[in-house]
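Read through the structure below, which is laid out as structure tokens, and then see the notes.
Note that one protein chain is taken out, while the other chains of the complex remain in position.
Here the chain labels run A, B and C in written order, and each chain numbers its own residues starting at 1.
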Amino acid sequence: MELLLLLTLPIAGAAVLGLIGADRRAPEINALFSLGTLLAACALVVRVIRHGDLLLGEEQFFIDPFNVFLVALTAFVGLTTALFSRPYMRVELEHGRLSSGRLRLYHSMYQLFMFTMLLALTTNNMGLMWVAMEGATLSTVLLVTLYRTPGSLEAGWKYFILCGVGIAQALFGTILLYVAAEKVLGAQGMTALLWTHLDAVKAQLEPTVLTLAFVFLLIGYGTKVGLVPLHSWLPDAHAEGPTPISAVLSGLLLNVALYAVVRSKVLVEGSLHSELPSMMLMGFGLLSVVLASLLLWRQRDIKRLFAYSSIEHMGIATFAFGMGGPIANFAALLHMTVHSLTKSSIFFTAGHAAQKTGTQLMEHIRGLITLSPTVGWGLMLGSLAILGVPPFGVFTSEFLILTTAMRTQPWATPILLAALAVAFAAIFSKVQPMVFGETSGRRLPHPPALLPVFAHLAIVLLLGLYIPPYLADWYRAAAHLIGGP
Amino acid sequence: MTHLSLYQQLLDACAALLLLLSFAMLSQRRVVTLVNLYAVQGAVLAAATLLLAWRTGEGHLYLSAALTLALKVAFLPWLLHRLIRRLEVYWDTEPLLNVSGTMLAGLVIVVFAFALAQPITRLTSTATRSAIGIAVSVVLLAFLMMITRRKAMSQVVGFLSMENGVFFGAMSASYGMPMVVELGVALDVLVAVLVLGVFFFQIRERFESLDLHHLESLKEHE
Amino acid sequence: MLLVGCIALLLGWMGIGLAGLLRPRSVALTGRFLFPLGALLGFALAGLAAASLVGGGIERLIVPLGLPGLPAHLRLDPLSSVFLVLLGASSGGISLFAGGYFRAGEGTPPGLLCLQYHLFLASMGLVLIADDAYSFLVAWEVMALSSYFLVVTQHRMAEIRSAGFLYLLMAHVGAICLLLSFGVLQGGSWQFTFAAMRAAHLSPGWAAAAFMLALVGFGAKAGLVPLHVWLPEAHPAAPSPVSALMSGVMLKTAVYGMLRVGLDLLGPPVWWWGLAPLILGLLTIFYGVLFAAVQTDMKRLLAYSSVENIGIVFTGIGLTIVFAGSGMKAVAALALLATLYHCLNHSFMKSLLFLGTGSVLHATGERNLGRLGGLIHRMPWVAWLTLIGTLAIAGLPPLNGFVSEWLLLQSFLFADHLPHAFVNLLIPMGMALVALGAALAGYVMVKFYGVIFLGQPREASLAQAHDCGWLERVGLTWLALGCLALGLFPLQVINALGAVTRQLIGAAVPQASPHWWLLAPVPGRPVSYGPLVFLTATLAVVLLTVFGVRLTYHQRVRRGPAWDCGFGALTPRMQDTAEGFGQPIRHLFQSFFEIERELPAPADRAPHYRIAIRERIWKLAYEPIAGAVERLANTAARVQQGRISIYLLYSFATLLVLLAVALMS
Partner (left out) sequence: MSALDWITQVLEMVVALAAAPALLGWVNQCRAWLQNRRAPSLWLPYRSLHKLFHKEAVIAENASPLFRIAPYVVFGAMVLAAGIIPSMGTRLPLVVSADAIALVGLLAAARMFMTLAAMDVGTAFGTLGARREMMVGFLAEPALLMVIFVASLVSSSTALPAITEHLASGHLGLSPGLAFSAVAFILVLLAENARIPVDNPATHLELTMIHEAMVLEYSARHLALMEWGAQLKLFNYVCIGFALFLPWGVATGHIGPVGLLVAIPALAVKLAAAGAGLALIETVSAKMRVMRIPEFLGTAFLFAVLGLLVHVLLGA
């Protein structure tokens, strides 16, 4: 029931807004649908907590701690982003960067995007998951090009082609998975692509084929996660799209893609009993962290800067999943959570900052703290949080990840730490002059919606100081289910 | 089996034809011909599917054959041709890697693909398993083509033929995927092309051409 | 339960800070009410900690915060108590001063300042009672963060922003080293509580690694050369009460950490570990005092002097470890005593001086020594109270600075019994450097005090300078009294500190003499020092002289113009400038400085002399590192070509490579 609501509400939203998306109250409607989705998600969470894992819709849907917390997160950030985009898009409309028609497109696509992500999370069918992931690309690609500027078109094209190609590889991987599975499960029925069944028989699956399948899946979904060297689309798409989209892309889509990768890793590792998948994940993770932290130095565009930081953090999480084990997985899940919360809030503030100063070039953004203290402090605290400064939650996860790395992969620890230090210097040296110093900007017709920002940061702060026991158990369950050495 | 049944021969022929078509696309520079080749590829794919369906009597294979025919032979080529006419992009410029070089790379890739296909072939019991290698090489060749082309249009064709390869792989490895998935895939491909159509016009109205060198401004390295 | 009391007080500080947000712009609320309240809490904290120090017991508490697997462990033992006393006592004085100091205007509004300030205090307290790596690091970084925000209060000035950035960056790098150090310290138990670290048995190599990492981490915070670069930038940038807190208290938390790791967590130390802090400390003493001597900005001067004092403290730590490692417990205890004593002293003296400069800054708006002078007439309170601090930090008896240096020299004099020949040769050098440092400190302090408060005002505007308000006076007086008390009652302080030496070394410093006024800490040697007697004797002699002169002769005094050697008008410009006063040092130790001069040409209409002094360390260490990262970044940027075909090629290559790998395996 909850699930039905969870999936139908966004679809309905997409349909409704597709009709009246240009209406004056469209943003509120958008927010309302998101709110409904969130409520459904909460109901689902409650149910999972109460009755444990769920198999629904003749096994096509499967809810366990791992994806239910991502569902909750997605729905929550979906709502806050909708709230944020309410004044933001109005301002864009008044600045004449958008037509009402495109606003309609934006609203309906936003809901569609939510739907695809929730579908990808909740489905039990690897094939459907692939469909949903591709759907996510398709629904956002037009949002990236919403402004029709040369930059946005280029970004959209790269996004489309690279992710499209990647996703095609993922499809091939899925097929191989199916091939391997049907040997064991038989072709009759459609159980051969159902994750639960695959998970049950993973020990008997043919290792070599599964390895190949994993490679294809990793390349495919990894492209969406933004793992170096498959990341090239990410900074462009984040920088050129409208800020709310950057927020959900970075805060949610990457998580969902990583979720897909991890799901497949669980299967492969189960059949393989070899280090290979872990090594691959760790390699990708490390490479992403290092390259991203270096590229941070040269950024001039604020959204691009934080796009690269997203690559870095996804790298950290991937590395952690690669290490595996209860603590690392726990930390990685925590990291996904805090990163998506923090990063989306940063994009909110960055968006307001860009609107106030009329540019995304950082050297022209100055003195936010005097221009609008809330935005300034939001950006400052958000950046510090994302840089892993206590008492914010990012530090918690990084602490766990690093200490685990010291234990299991001592060779990687110095590299990670060096990269983190470099990233700190790079980002902070750019954020500080934006927040402090003499101001250069104008007031906005609509007051910025900063409730989301501080809501997110408050949660992140809380997670840094105190992780509520039920949340901890929940993470632990998920971590246990991901397994690893 | 020492001597192959007619059906087997036909199927292998189809596979070979597909590979040939991929190479043809790799070398072809005229966009219109590229689209035609894509259509033919789709047709061969449909034929193969039909054969399989007739042999194995799997109901859903007929359906997917029909789907292929409708989508990849009829609709998409028609759409692409319309786009070409509307946007007047008939020729692709000189590819980044010259034809012979591309061919050479293609050959290497085919060898690699067959090596890759070995374990899968060993695993599967389908009559068509020998074709898996071809499917893989079709995918990789399409990839190569996308890398070497300069026009958005030809990249899209490459993308589509890659999808063909994947589809053929599914076909030959396991008589196709569950219906839900196939429908989903088909839907996605359809939407993708539609989105692309929109895209082309946007790019066009912005740059007066579909040449990709317009789309190289976002970068770190200057 | 004293620990609970301490926690309550720390929470109280946070509460005060939040209360500041009620009316962010109201100076009346924050200045007249909140800051004094915070001061009271500080005194209360000092009281509690002192009680637990005298009790000498250890209290533990586990709070269900932090990581799920690792709740926050808190612990109150003699070592932390000492530093809590330090924190409470000197922060009390500083808060009182701050109450009168902060006023509305540019930069951060007072309410927010109040929050950051008290958060800073609370986090320092938390650092001292944290008993597991996680909560320690959290508190540690919150401390850095809150102080960073305090440093950039005047964020409109570019140099202040860059100072803040440098500070936070160094703090972060230091924290990373600490994280590594803790990672080594847990020694395979993967329990990050300090208790587990105490229990862990490390191989000698790993133990040394942990020690050195900790040395880097804490050294970066304490300002140990060559990691001190942030300090002379950040201290002048911050508002004076904050400089006082940072220099007087925050640096000491780093010392605390060093002692905690080196003598507590690592268990019985190996003697040669001590050489690193010893040598670095001596280097730091010399380096710091040299640069202090050539400064022209009064707060930079004090900052460098802090570097010097940190050097003294780390020298003490080094000696302690060398002795303890060589099994000479009694002397180790003596050296540790000197270390702790100097921490206490410095927190009072340096806070006093920084607050003094704060008042001067408020009264004149000048930080440049070249534009000050003669303020003893305009602001007698500040001048006379600062004089106490000046004499104390110059290490003159009977004030407190002398006591710790006396103890340190005594422990040096023991070292000739060390079983290690090499160290035995090192020790005389050490003594010489300490003595030289002390003498140079005198030089620096004469320059500091003489140029600011004595002579004739170098600018006409100084005539408007006004003395500080009553709250400031109370704060300054408190700190000055602290300097006196620490100087005059060393025996009582040392007895209190005995608990710490017993905890860390397992030995207490014996008291050879039966008298309560006589300090005789060295067993078996006729060595003693009685400041009270010393003071009374001096006073007696001086007073006798005064009365003698007055009784035997007349006491007529006439005021007249200063003797101008018949030259005519004496202008204030004829006095020695700060540059002039530092000239001998500059001349003697040229090789240490990177000097650029602008000498006036003979034919100049308006002759102008300018001299800028930089540290060579920038060119030697820091700029190369930054350059290397920059180059790496540029190379990395080549990856992002902007051409989609290249990007596709990346994916393709990755795919092929991974597939190949998969086939191989």
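In the analysis below, a residue touches a chain if its C-beta (ideal position, glycine included) is under 8 Å from a C-beta of that chain, and two chains touch if they have at least 3 such contacts.
Just so we're clear, the structure is a prediction, and the values are computed from it rather than from any experiment.
The chain that is not displayed touches the following shown chains in the complete assembly: C. When the whole complex is considered, the residue among C:4, C:54 or C:432 that touches the unshown chain is C:432.
Among the residues C:396, C:474 or C:660, only C:396 touches the chain that is left out of the figure. Across the entire complex, the residue among C:283, C:481 or C:570 in touch with the chain not shown is C:570. Checked against the full complex, the candidates C:14, C:27 or C:454 give a single residue touching the omitted chain, namely C:454. With the whole complex as reference, residues 373-374, 376-377, 387, 391, 394-397, 402, 406, 409-410, 413, 416-417, 424-425, 427-429, 431-432, 435-436, 438-440, 442-443, 445-447, 449-451, 454-456, 517-518, 525-534, 537-538, 541-542, 545-546, 549, 552-554, 556-565, 570, 572, 574-576, 580-581, 583-584, 587-588 of chain C touch the missing chain.
Basically, only the chains that are shown with their structure count from here on.
Centre to centre, using the average C-alpha position, chain B and chain C are separated by 70 Å. Inter-chain spacing, taken between the CA centroids of chain A and chain B, is 31 Å.
Centre-to-centre, using mean CA coordinates, chain A is 44 Å away from chain C. In chain C, 636-637, 639-640, 644, 648, 655, 659, 663 are the positions where the chain touches two or more neighbouring chains simultaneously. Among the residues of chain A, those touching two or more other chains are numbered 157-158, 161, 165, 169, 208, 212, 235, 295, 298.
Taken in their complex, chain A has these residues touching chain C: 157-158, 161-162, 165-166, 169, 208, 211-212, 214-216, 218-219, 223, 228-230, 232-233, 235, 274, 276, 280, 291, 294-295, 297-298, 327, 367, 369, 384, 387, 389-391, 395-396, 399-400, 402-403, 406-407, 413, 417, 420-422, 424-425, 428-429, 432-433, 436-438, 464-467, 469, 472, 476.
Interface of chain B with chain C (complex): residues 96, 112, 115-116, 140, 143-144, 146-150, 155, 212, 215-221.
On chain C, the positions that touch chain A within their shared complex are 64-69, 134, 137-138, 140-142, 145, 152, 155-156, 158, 161, 164-165, 168-169, 172-173, 176, 179-180, 183-184, 190, 192, 629-630, 632-634, 636-637, 639-640, 644, 647-648, 650-651, 654-655, 658-659, 661-663, 665.
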